[in-house]
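Take a look at the structure below.
With one protein chain removed, the remaining protein chains of the complex are shown where they sit.
Just so it is clear, A, B, C and D label the chains in written order, and each chain counts residues from 1 on its own.
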Amino acid sequence: MDTILFIICAIVAILSGLNMILQKHPISSALSLVGVMGALAVLYLLLGAEFLAMAQMFVYAGAVMVLFIFVIMLLNMGRERASRKSWFAQIVGLPLVLAFLGILLFITKAALPPFRAVQFGTWVGGGAYNIGRLLFTTYLLPFEVISVVVLIAIVGAVILARKEID
Amino acid sequence: MHLWLIPIFPLAGFVINGLFGRRMPKALVSLFGVGSVALSLGYVCYALSQLWPLTTPFTGHYYTWLQSGFLQVGFDLTVDRLTAVMLLIITGVGLLIHIYSIGYMGHESGYDRFFTFFNLFVFFMLILVLASNLLLLFVGWEGVGLCSYLLVGFYYHDNYSSYSANKAMIVNRIGDFGFLLGIFLVLITFHTLDFSKMAAELSTMPVETGAGILTMICLLLLAGSTGKSAQIPLYVWLPDAMAGPTPVSALIHAATMVTAGVYMIARLSFLYNHTPVAMEVVAIIGVITAAFSATIGLAQHDIKKVYAYSTISQLGYMFLGVGIGAYSAGVFHLMTHAFFKALLFLGAGSVIHALAGEQDLRRMGGLRKKMPITFVTLLCASLAISGVPYFSAYFSKDAILSAAYSHSLWMFWVGAVTAGVTSFYVFRAFFLAFFGTYRGHEHAHESSWVMTAPLIVLAVLSVGGGYIPVMSWLSLGFGPAAHENTIAMDISVACGILGIVIAWLFYIVRPSLAPAFTRAIGPVYTLVFNKYYVDELNHNAIVRPLKAISDVVLWRGVDEALIDGVGVNGMGRLIRSWGGLLRWFQSGSVRNYGTWVLIGSLLAIFVFGLVGGVR
Amino acid sequence: MLTNYLPPGADYLRFLPEIILTAFGLAIMMLEPFTPVRRKSSLGVLALVGIAAAFATDCWAYFYAGPAFHNMIVIDGYTTFFRALVLVVGFLCILPSFSYLSRENAQSGEYYALILFSLVGQCVLVGAINLIMVFIGLEISSIATYVLAGFLRTDRRNNESSLKYFLLGSFATAFLLYGIAWIYGLTGSTNLNVIRQVLERSSPHTGLLPGIAAALIFVGFAFKVSVAPFQVWAPDVYQGASAPIAAFMSSAPKAAAFAVFFRVFIDSFTPLNGSWMPLMWGCALATLIIGNIAALMQTNVKRLLGYSSVAHAGYVLIALTADSQIGTQAAMFYLGSYVLMNIGAFIVIGHVAAHNERFVLIKDLSGLSHRQPVTAALLAVFVFSLVGVPLTGGFFGKFYVFQAALDSHLVVLTVLGLITSAIAAFYYLKLLVAAYMHEPSPAVETLGPPATGVHVAMWAAALGTLFLGIFPAPLVAFISASASVIR
Amino acid sequence: MIPPMPVPLSWYLFLSAVLFALGVAGFIYRKNVITMFLSIELMLNAVNLTFIAFSYQLQHIDGQIYSFFVMVIAAAEAAVGLAIILAVFRNRGTLQVDEVDTMKL
Partner (left out) sequence: MSVLAATCLIPFVGFLIILCLPRKSNAAFYTAFGASLVAFFVSLALIPPALANGALFTSVTNQIWLDNPALPIRFHMGVDGISLWLILLTTFLLPIAVWAARSMIKERLRTFLAFLLLFEFGVLCVFSALDLFMFYVFWEIALVPMYLMVGTFGGPKRGPTALKFFVYTMLGSVLMLASILYLHSVTGTFDYVEMMQGFTSGRLMLTGTQQTLLFLGFFAAFAIKTPIFPLHTWLPDTYTQAPMPATMLLAAVMSKMGVYGLLRFSITLFPNAAQDAAHWVAILAIIGILYAALLAFIQPNIKRLIAYSSLSHLSFIVLGIFTLTQQGADGAVFLMIAHGVSIAALFLLTGYMEQRRGSLEIADFGGLASPAPGLASAYMITLYASIGLPTLCNFIGEFLILQGAAIVNFAWAGWATGGVILSAVYMLWMYQRTFWRPKTEQVAKLPDLRLRDWVPVVPLILLMLWLGNYTQSFMPPISSATSRELQQNKASQEYRVQLKHPRTVHVAEVLRAH
């Protein structure tokens, strides 16, 4: 059951990811990314991260991606055009990415310590209570400080997206 | 005995005239200029009378000039018999020529400058002969060279004068090259530069170890002498040095400075005596120079040039003398030469003065009537130089030749024939100037007494100078003179008189003979007339290549193209050309930049993986 | 009980500078709508007051050193030094901003607020001893600077600068995060001390994975401090951003990132230093060569200074390569003097640039000494310091760095580094050649006298530079006492 | 009932590595600024998966907290990033990243 679920989700995630980077139109890419996120949410759940699975769906796939799509629509973007510039990236990019992936996979395989097997429901640490408790105790400082990031984001978005200087 | 007083008078004259001469009246300038030399002469006489009979040298130590390691050089002055002779010549003849200059330079601009440099010259010349060590001698040596330069270039606004001055200085410097190296070698060998200490060291030195290095020293010092005394191969400057005022030629380029080389060899006789090789070289140089320059003297039209080549030739005799060990004969000839050659130049000067600067023999003639005193005195001098019996050179030159006769026959014969040639060209000049008809345009007149009086004094000395017992006086230092060889003397006298006779034939009896003869020997004459093209050779073989190499090869080639162009700027260009790499790096494209980040991370992972592991 | 988890009071004191900065930032935001355009600079003054207060509390907090908030941050001499440093940077960059903003007709309070927020991020960053705090601090600092870089949103260069910085910054941050994730997985913690302890215990063959994680973290930091080959963004971004912002971006975030770079690598990753030292070695050399040679052919002063800032990162990286107590000290000193001279140079060019930054080429500086000798003289001080001429902070910093390198036997790196620093003289002095040796350019002819803020900032930077060069002793004493905490 | 078949944790890590690499490839190959940004988001998602996987392995939820922080920051970045993109679009009328390269060399 776990395995099947994992494999399905993994395939969905990878295919969506591939689709995202292969599509020429930003909207398609964005929607593909939503697919990746959905698949990942299921995996989070499998890993016992209940709260995060929810957050992934609501915050990420819901709010953030909507923002993206909204902007894409707003700017009325079409398909991207081919470009001769950045030939360097165009030529060496793929081998490099493959090498990068290969190294990561190889080293992960070769050097990984013996790991647990994941079985759904055997460990459910990531409930809202536990998360919340930790956030307000050990991680109080980052939790508070991260509010500054949000603040900056608001201010920044306002400044940059404002139409005219008054 | 304050020996330092001897040179200090001319120095004072130099300082006073140098600083204030331009604002002083001429009379005052002459007073200081001539007076200082007179005082010096007076003090020399006084000092010598006090030191009489000067059997041991007298040395005055004044201050330590230079001390570094084992090198110690003091400002020390010494008088011995050789120096005494030199002192008298310098101050005595010097005084006469100074007096003469009052008249000769009277209406020249730069009168004060002339006396300033003249006094300075006397100062340095006195230092040269008084020096008790080699370095101080070198100081005087260079100092007289400087004054020679300044006085040859007296008419500095003239191209030829300035060129000649430079030539004199530079050629002398080439000689000094050897002199300096000689001094270094002396220091290394003896660890001292004092003549007396050198002699002491030398006496304790094993012969085998010293021979090579002593020869080397002597030859290097000889190089210096050839420069200063205008011997082959460095004689080329002296004829050109005649561009200076005539008193300068008389004092510096005839009587005193040019004899410094002979003096130095005589001074270092204790050294030369140990090296027969060097001695032989000295003698050969002397005899060849004597003959060689005498031949050039045959074809000169400039009266001063004639006397200049004659000077070179006579200096060759002196070299021959000291080279074959007849030091006292050499010095004796030095002295008589100072008299008659100074007289020849002063007389020529008197003529030139009278003709408003004309020096070309072809535009003189018939001056016998117009300038009787000059005529008589010059006659004395010409007879003297020709070695006519009982005139001064008869004794001195024949002393050298008779020594040469016993040393090496070929040297004697060359010397004797040269004596004949000498008398020929001296009388050629004499006849051309004073006999025949006047060929110039100026209105000639006899010079004033300030000029004629020194002429007369010198004429007396030229005639009677041979009776001064210099040889026996010097025998204390150089050993007794060789016995006079009557055969040798007869031959040389015969040669001399023959020369006079031929000159008389050519220029008085049958004036058409001379041009006919020159036409007959055509190319040879051209060669001799052009001084064997030595100047041209020097110019084309040394000066021009040197300039070209410096300019084209070293400056444009090595300095600008190679070191700066390829080396320094090339490095810069290389670094800049690496900038092409940056076009690749900093393309401005975000995607390329992302690629670089990826490359970097791969690199980082690779390095971590390669070197890997926890320590 | 929950109260047991509440941090003690001293923790707040240790965190007070950040709190004050945030509070002032918020206050500025709130006051901004009520301030007329002409009076916006009073908000800037408020920001200066805030920075000054933060500075004071930073010094105060030094006497209450210790970790705070469950080992999220630590206050020690090292933190204090770097917090003070970024605060000084903030102060010096706000000063010339008054005239800059009014010149560009872009007065607003948000500008000052963003600088304050950015400073909060940097302060968090330098005190962080938990990788998650490192990440958050980095992001606060970065996001604020993304916005600042594009602050003049109608300016194409500002846009481009902002976009490039943002895209590449996020890209590199992803690498960093990935590395953090791996470190977390392998050591079970993100606390720097715990990480080191775990790594020290682990056996050599398991070191490969932590090594990879460290490599990814290296990528993140190296990007932020613009070390080759991750320096690519820096010249573009600094060139595009406005001069005061470029001054800020090339100083404060870089210094803070270096602070945490050192803390993480020298403290946590010490067990791995056999593998990261060669990497640092190569990167340092590459940075020096690329930065200096690229700068050689620049004609745009801002871009030139961008490359120069890359090159200077290389010198600090040499100190890191030395991996020693004295190396850390050297880096602290170097960064201290670097920010002053770098800001000073940027301020001068910002002053000359005129409206819309039209005059930013080297030739636009021509004849500055004829018209504004004082400005030119101050520029000379900065340039000589950047070159590394003695009696300036820049020299002593270099000296310190190379001493550290030689003490760690990095002879070749030292020699090559010093040679590049001599080559650097070539392009730095071009600025002086223009300012002193040419006739005045149109830019200089029409140049008004520097505004008070510009003046004060230039003088402060110059005097600071000279002080560090002539009397390095006080600062050296402080940093040699405080550098020990990270080893 | 399908029996629970435990999945090795390493599979999750492989998956995250693949997703991360996909994100990198997207960043390098896509020419539209928005898509590049989406690729970054994909990379962050991969990181989140790693965090959560390790969280399971270590059986403590700190990793999930980190993941949560990453999400928040990603959201904030999205806001700012999109604003920047908006500003660029307004000025240049394009989002082709290769056309935003006036500053180079």
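Note that in this section a contact is a pair of C-beta atoms (placed from the backbone, for glycine too) under 8 Å apart; a residue touches a chain by one contact, two chains touch by 3 or more.
All values reported here derive from a predicted model rather than from experimental measurement.
Q: In the complete complex, the chain left out here touches which of the visible ones?
A: So, taking every chain into account, the missing one touches B, C.
Q: Which one touches the absent chain: B:276, B:372 or B:567?
A: The one listed residue touching the chain not shown is B:567.
Q: With the missing chain put back, one of B:156, B:390 or B:517 would touch it. Which one?
A: In the full complex, the listed residue that touches the missing chain is B:156.
Q: Touching the missing chain, which residues of chain C?
A: Residue positions of chain C that touch the missing chain: 325-326, 329, 369, 373, 380, 384, 387, 389-391, 395, 399-400, 402-403, 406-407, 411, 414-415, 418-419, 421-423, 425-426, 429-430, 432-433, 436-438, 472-473, 476-477, 480.
Q: Kindly note down the residues of chain B that lie in touch with the hidden chain.
A: Given the touch definition above, chain B has residues 22, 63-71, 135, 138-139, 142-143, 146, 149-150, 153, 156-159, 161-163, 165-166, 169-170, 173-174, 176-177, 180-181, 184-185, 187-188, 546-547, 549-551, 554-555, 558-559, 563-564, 567-568 touching the missing chain.
In this section, only the chains that are shown with their structure count from here on.
Q: In angstrom, rounded to a whole number, how far apart do the mean CA points of chain B and chain C lie?
A: 76
Q: From the mean C-alpha coordinate of chain A to that of chain D, what's the distance rounded to whole Å?
A: Here the centre of chain D sits 4 Å away from the centre of chain A.
Q: When the centre of a chain is set as the mean of its C-alpha atoms, what distance in Å lies between chain C and chain D?
A: One centre to the other, that is 27 Å.
Q: For chain D, give me the residues that contact two or more of the other chains.
A: 20, 23-24, 27-29, 31, 36-37, 53, 57, 60, 62, 65, 69, 73, 76-77, 80, 83-85, 87, 97-98, 100-105
Q: Can you list the chain B residues in contact with two or more other chains?
A: 582, 586-592, 594-595, 598-599, 601, 605, 609
Q: Which residues of chain D touch chain C once you look at their complex with the stated criterion?
A: Within the complex, chain D touches chain C at residues 20, 23, 27, 33, 36-37, 40, 43-44, 46-47, 50-51, 53-54, 57-58, 60, 62-63, 65-66, 69-70, 73, 76-77, 80-81, 83-85, 87-88, 90-92, 97, 100-105.
Q: Can you list the residues on chain A that touch chain B in the complex?
A: 85-86, 88-90, 92-93, 96-97, 99-100, 103, 107
Q: Once bound in the complex, which stretches of chain B touch chain A?
A: Touching chain A from chain B are residues 584, 587, 589, 591-592, 594-595, 598-599, 601-602, 605-606, 609.
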